[in-house]
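What you see is the complex with one protein chain gone and the rest in place.
What follows is chain A.
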Amino acid sequence: MKIGKDLVAAAATPMVLGILADGESYGYAILQRVGELSGGELEWSDGMLYPLLHRLERVGHVESSWGASPSGRPRKHYRLSASGRAAFAEQRQQWAVVSRALQRVWSDRDGGTDFAGAPAFGGA
């Protein structure tokens, strides 16, 4: 299944904030985690993660620092700031509302049975 571009773009920010809410991370590891969490369904070209991280940094949702990878090469680490935490909580609520509403629509259609494939973004 291919998830539409707009939906991927919309999910990217809460996804990244949610992953960073679990602790400090770096670009490649964040993408790996996105792949694991979505079973490989939620994919965008790898490079696009970085402008997104830089935007989150500019608006103050994440902070960054340069460290080193185990092999000694430079590696940029990101962690959530206080405002990032607040933004994450807010996005999570918004996605929960959308997700609940969609589930209700589908369960009405399916005659009351819960739709198994309903997305559960924001609960990362």
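By our rule, a contact is a pair of C-beta atoms (placed from the backbone, for glycine too) under 8 Å apart; a residue touches a chain by one contact, two chains touch by 3 or more; residues count from 1.
Heads up, the rule we're going with is that contacts and distances are computed from a predicted model.
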item: Per UniProt record, name of the chain withheld from view ["Permease prefix domain 1-containing protein", "Pyridoxal 5'-phosphate synthase subunit PdxS", "Lipid/polyisoprenoid-binding YceI-like domain-containing protein" or "Fe-S oxidoreductase"]; value: "Permease prefix domain 1-containing protein"
item: Missing-chain contacts mapped onto chain A; value: 26-29, 31, 45-48, 50-51, 54-55, 57-60, 64, 66, 69-71, 73-76
